[in-house]
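Missing here is one protein chain; the remaining ones are kept as they sit in the complex.
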């Protein structure tokens, strides 16, 4: 049983802009996920989706400290990372709708969203598959001396696979400008962390590579942002990689919203984590500290709602791919 | 630059039998390797060999605490492991000579020596390839409750590959009766440890899996034996795996005796390690403690010499495989 | 033998239950195979029946999953190691082709490796390029391995039992889109040995060799063709390694025309090997070139409209047979 991280006593300082920025990133993710989750249930979106609801603070806190020249790689649960990195909702929805206006022209779908213009180097349906690729993106920055940093997102379960280990070691040996962000949501599919590793704190694995390991409250976007900032700055200074473990939780099932065929999670556990909802948390902070008003927050929800509806409309009205093009883009010619 | 481990102050207690046993294991390995290394230079043995000279104390110290019901997996540098586990020199030589009387009937050669009757589950030419297989051997013992233990030998370089990581984690999660023995000889081929990882002590990697990590003087067979005994007993008691790091050195080149095309090692470093030769060390201990006389040690060398000559003769006089049998043993029928 | 209708996945599941009940050396490991019963329900109920000792969830570590199976099999157990999606074969390939498959030969026969790998392949679920592949051609190219692709509930049960009883490393590739397909399945435990093709329908005009789910599509095509007076002999090789060339060649010698159908991309697919063997062994009997129908040379696309165009179906099989018959 995983228990939610405690609210940290130490107050992370924040400005109004930071709070608004993080809040908007998280709300965009939340509403994108809730909407697309429903659209897959109605069959309007084909295939299946791994939703990011609950974990928004992680992608948002990290995304907030990156520029479009920084690169990320993502996972099967990648919508949140893309949106936090600045992806637009129209081509996001269009991709799920398998339309030509989607980020992958309908070729990739949920698990392969990409946005090269924003340094989103792609989601990945192979657990651990994106990690070495992020190392390569970091290598490119070091090689060019362009000051860019790469971030690789992956789950607790992914830290057991070989690609994680090889990548972390190589990045450390070469002082590559990369941050490894493990989103520890306590489960690999339906297998709880205590059944897939002997550690409680995955950050300890950093020691194997001689890099710093940092634990952060993954429900607190401000805390994530601060940890990410430090790691990213360290990377930019050429001091090498960091492993950040964000303790977090997914509110929905492994796939879709309500799959739980077998109740592998205790409902009390789910509720306990939901009570630390990252969006409510930042709203509380924003209001309590007098940085943002409740109405302003509501305004963001409303704006995002409009963006969601616009994105879905756009996707619905976009054209299907043409089977005649099926062999396009296999090769660069 | 890797520096030899210091002689340990703390004296490892030893009986006469233990000293004699370890000494014979090491001398058999040493002489097998020196002889076969020369025979490959003359072309009498085909292919290439990775020689174990310098590291004898590791395989011998571990082999001494295992029974024929315990299993080991080995590497490209596997002759020493096989001999320490009790392999006979006739089929060892015959295998290198590619004869039907060899351990693999001439099919496998140096990198695939096997002896199922002694729990030698095979050498492996893929770095890291034998590690998960040892986990499987340990699993079989746990499954059957037969009290058996598995040992996987591998090098410092191998601890950077994914298979090591996955295996160590799985073994730890399931408390499998296995001992991981990393022979840290400071180099992966021609790449020194400080260029392939950020750690000095590979034993630290054990923490990633929640298992004990132990460092041992890999030139001191008694010390290795003691560390192995503790880890093996722990495994037998069902308390799970241990990672033992044996600090050691190979006296010859990565392949063969004298390959060093490019002097990637400082001759002073090589000499410093040679001055702590494991066989000389145990002879000194045996004589100084009055357990074994110099003449007795000489007797062992002589006996082994006879065994070597016998093995080579046997191999030379054994028949070649018949090409008509080339498809035998692809499948069990 | 009492038979009744079961789905493909239930038939497979029944085979697992019965062989595990029969042989205490059989155990199952894989990601979410125990508590969850496998993401495709393949392993439902096994944990409850056989307990944690024999049915185990693993960390995400396919090299260790397969490698553990290799080591345990070399020691005489009969591991079933699940590789959830066939597409994940790439992270475990070394253990499959360099270790499991070669151990016996490299070791001069000193050891057998009765390991069974289960996995699910095939497209048609909008699961995109990394969750939809058919990679049997890779596996069939590996001496020492055996590879089956059940195309009916009957075969799903019989082949998993046959695989587990086989003393060699075997891979049983279920098809994700067939999980709910129904068919008659005997209640008793039975095994289908590898290397025995199934002549699904007998016919005189043309031979169709179909692999995996394509057997279902080919049968539909055969029925449609039958109504048009074209008699199709439909052959399901069941295992692509070993391949029952004998049955296929005998059929071609009778029909003189043959089409091979699979889901994998055509270039370098198993169809190439089947085609080559046919023309090597039945050259003088062929009235038309051996024909292949398979996926175009592209990764599997996500969009249903593209994926439907990508995977062969009954209509395209029918059209391909017609083209073959028209060829002089």
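By letter and in written order, the chains are A, B and C; residue numbering begins at 1 in each of them.
Just so it is clear, a contact is a pair of C-beta atoms (placed from the backbone, for glycine too) under 8 Å apart; a residue touches a chain by one contact, two chains touch by 3 or more.
Because the structure is predicted, anything quoted here is derived from the model rather than measured.
K.L.:
Using the contact definition given at the top, list the shown chains touched by the missing chain.
P.N.:
Spelled out, the missing chain touches these shown chains: A, B, C.
K.L.:
Among A:108, A:155, A:177 or A:286, which residue is in touch with the absent chain?
P.N.:
A:108
K.L.:
Please identify which residue in B:83, B:104 or B:312 touches the non-displayed chain.
P.N.:
Among B:83, B:104 or B:312, only B:104 touches the chain that is not shown.
K.L.:
Which of B:26, B:137, B:161 or B:279 touches the chain that is not shown?
P.N.:
Final answer for the missing-chain contact: B:161.
K.L.:
Pick from A:137, A:199, A:300 or A:315: which residue touches the chain that isn't shown?
P.N.:
Hidden-chain contact among the options goes to A:137.
K.L.:
Can you say which of C:164, C:214, C:249 or C:270 touches the chain missing from this structure?
P.N.:
Considering all chains, including the one not shown, the answer is C:270.
K.L.:
Against the chain that's been left off, what residues of subunit A make contact? List them.
P.N.:
71, 73, 102-108, 112, 114-116, 121-122, 124, 126, 129, 131-141, 143, 150, 162-163, 166-167, 169-170, 173-174, 328-332
K.L.:
Even though one chain is hidden, which residues of subunit B still touch it in the full complex?
P.N.:
Its contact residues with the unshown chain are 46-48, 98-99, 104, 106-112, 124-129, 157-158, 160-163, 188-191, 195-197, 261-262, 264, 320-321, 323, 326-327, 330.
K.L.:
Give me the subunit C residues in contact with the hidden chain, please.
P.N.:
Those residues of subunit C that touch the unshown chain are 63, 87-91, 93-98, 101-102, 105-106, 128-130, 135, 137-138, 140-141, 143-144, 241, 243, 264-265, 267-273, 275-276, 279-280, 283, 286, 288-292, 297-299, 301-302.
Everything below uses one rule, namely that only the chains that are shown with their structure count from here on.
K.L.:
So, comparing C-alpha centroids, which chain is the farthest one from subunit C?
P.N.:
So the chain farthest away from subunit C turns out to be B.
K.L.:
Centroid from C-alpha atoms only, then distance subunit A to subunit B, rounded to Å. What do you get?
P.N.:
Centre-to-centre distance between subunit A and subunit B: 45 Å.
K.L.:
For subunit C, what residues touch not just one other chain but two or more?
P.N.:
58-59, 61-63
K.L.:
Can you list every residue of subunit A that touches 2 or more other chains, as numbers and ranges?
P.N.:
160-163, 195-197
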